[in-house]
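Other chains dropped; remaining ones untouched in position.
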Amino acid sequence: MCGVVGIYSKDKDISKQLYYSLYSIQHRGQESCGMAVSNGDEISYYKDMGLVGDVFTPKKLEQLQGNMGIAHVRYSTAGGSAFANCQPLVGSVRKRSLALAHNGNLVNAQTLKDMLEEDGYMFTSNTDTEVILYILARYYKGNIVESLKLTMDYIKGAYSLVIMSDDELIGVRDPFGFRPLILGKKDDQYILASENCAIDILGGEVIRDVEPGEIVVIKDGELKSYNFSENYKSMKKSCIFEHIYFARNDATIDDVNAYEFRVKSGGILAQDDAINADMVVPVPDSGWPGAIGYANASKIPVAEALVKNRYVGRTFIKPTQEERELGVKIKLNPLSRVIKGKSIVLVDDSIVRGTTSRLLVKSLREAGAKEIHLRITSPPVKYSCYYGIDTPNRSKLIASNKTVEEMIEYIGCDSLRFLDIEGMLDAVDEPFNFCKACFDGDYPVKKIDKGEAISC
Amino acid sequence: MCGVVGIYSKDKDISKQLYYSLYSIQHRGQESCGMAVSNGDEISYYKDMGLVGDVFTPKKLEQLQGNMGIAHVRYSTAGGSAFANCQPLVGSVRKRSLALAHNGNLVNAQTLKDMLEEDGYMFTSNTDTEVILYILARYYKGNIVESLKLTMDYIKGAYSLVIMSDDELIGVRDPFGFRPLILGKKDDQYILASENCAIDILGGEVIRDVEPGEIVVIKDGELKSYNFSENYKSMKKSCIFEHIYFARNDATIDDVNAYEFRVKSGGILAQDDAINADMVVPVPDSGWPGAIGYANASKIPVAEALVKNRYVGRTFIKPTQEERELGVKIKLNPLSRVIKGKSIVLVDDSIVRGTTSRLLVKSLREAGAKEIHLRITSPPVKYSCYYGIDTPNRSKLIASNKTVEEMIEYIGCDSLRFLDIEGMLDAVDEPFNFCKACFDGDYPVKKIDKGEAISC
């Protein structure tokens, strides 16, 4: 998973704004980050492994000045090629420069790459992004909209792009709108970002979502909008997992707010749940909204019974294998005084592999919990995502391989319930607008490539 | 404010345990940290400015090996002498080594320092701790208990100490027990720590609090307890502000649990509060327990309407003065979709200067809140602390200088209520056991020195 931002000002330096915006979407990717800014004459950029606050020192930031820029944060990926995969990609073609940052995942990247390699193009990374950029470059002779339309004919799958040419900032969202892309404004600045917090942070106002299949171009202080094709009907399939897990509580994407959705999901899950417990305990921090919804609906009081260490970070020296239960405890210490002898409803937003839940349940048991009823405010994840969420291979998805009974045994809880797909869709107004393939395998776009994808 | 830990094992290396324990009390001090370990023959130590995870790299930790050790985290202090003030202090006298770490603040440090300087002693820091160590060293001829008793005759005020001699780990708590010190055990290890999370983290069990005026000595695998004086009557005056703000939710100090106390305080505050609002909004993260208590008692639902950026850290490039509202927003973004047009009860644990509350209220207003009723789950802080909490000078305490009406105007909220002192004491079983001088100026021990203290 990744996050993108782009900022355009007619004549003011925006690099510090870009930095703050990027900081606000750090939750979308912690492996690497990068920024490219243009002063009209020249693009300068920097990118490296690490968090925004570590990579962009005051000194680095000073060297990046321009009235227009794009930036990117990237989620952790497997393999040794992480350094080569940092974004934005920056280059020049036919005396014009292009920079591009991408959130999403193509379903035919490898197929296109093979095609380009046959024509003698070299690739320096494993990213889909490079494929997009090279096709774009091939067609780009000065008219970015025309070249983008041609490019979008080739590329299939999920992509929200921010692009910078010599004098334009461009935003693009694929015809299904899998990944978010929000448009905002603050004074003379236009802002494009994966989430509205990147606009809020600057004191800007959200204008609207970029539409599926839309190309927005900001040039000479003006914004123009294009549809990539008159023939092709865009069909909104916004990713519902953004609302379940990925986006921040304050994200409003395609008119659904993540926090409201999460609270509602918790409430719906509680509706026909006859458990009679002493307290609802959220798994911090992501379990909070669901737990609030559950508690409100069930009238069981919430207790903050897992205490988080706010300082555990990158530099923490990992416990060895024998000490691994330490690892959970140093992050989340159960408040034994509160839970001893109590029956608790433990609320989390989702289960992927099940390993963390298992360690947590063990830790709560040792702290004296009498009963532990695990409640998940989303359906079981049974299918891999082809559109950019880093769900593991199906063989590692617990819900794809175990029945609920088997999961209860593995995790060690007393009972386990998921929100079902209908319940989940009840929490939104327009259920047809969402991709829910990770739950039911109903993929809006088929995968064309073989092998695993490297999403972004 | 500061935190201390000490670990003793008969024959196993405890440096990694010490590291994890120290990590768990990082919230007690973020400016500097240090560890000293002994292998029986030699004490090695390292200390520096910065967080535990940054200062103690795997390489540094490897160089610190021993079966016994003490460690310290220190809160931010003013002035350029921060480096000299790092703890533990380590030294040798009469062929014996001593290391000492301190949480608290003496009321006669300067007076004692003057006395020692007259005798030709040099001081290399501004800390009370150095005064304690030099007096201890002066009397220490091999019997640590005797020398500690003499030392405790001199020093007045708040001190929880962990001390390491050639073959003993020692814990000391002042006769009023202002600061916490907990004793625990895990297998053959004894653990002394400011909070029980440092014991929990190791999978250890809490034995009990070290008593006011008690000296515990762990030697040859055995624990012995001494009273510093038969004549002097210890009188428990445990700091109630630890429970209000400083300690983690999972801290149980002198039989009061911080989380339970906080929830109860919120409940008591709500009891006679006739506000009819749409939602209770906690100030993350410290406002949560009080908000839960308030919500349960008032039946107004809780909403997580301030979204925290979990990645803001030391390296974040600070906005300039003109951009300072950015600074609040990058940390806490109001969820405008949820609060727009709503009347909210904003719950925080305490108000010191009032500046953060003011910026928060402004930010909530801009996000559309209709009414903002600020509720503080502790009494107004009107007096400086002499015993180790870094409350600013009275002139900067908003409650010491403004009436509630004036505070409402300054902060910009629609109403403001504090928990009163009686309400606060209702939340504990034995109200006489607590120091509440910061609220009522009733200091258990008078300040002897002039000028401001440097607490630890």
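The chains carry the letters A and B, assigned in the order they are written, with residues numbered from 1 in each.
The working rule: a residue touches a chain if its C-beta (ideal position, glycine included) is under 8 Å from a C-beta of that chain, and two chains touch if they have at least 3 such contacts.
None of these values were measured; they are calculated from a predicted model.
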| item | value |
| --- | --- |
| Identical protein chains in the complete assembly, only 2 of which are shown | 4 |
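Note that only the chains that are shown with their structure count from here on.
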| item | value |
| --- | --- |
| Distance from the mean Cα position of chain B to that of chain A, given in whole angstrom | 37 |
| Residues on chain B engaged by chain A in the complex (per definition of touch) | 16, 19-20, 23-24, 26-27, 30, 51-54, 56-58, 61, 197, 200-203, 248-250, 252, 257, 259-260, 263, 285, 288-289, 292, 296, 301-305, 307-317, 319, 323, 325-326, 329-330, 333-338 |
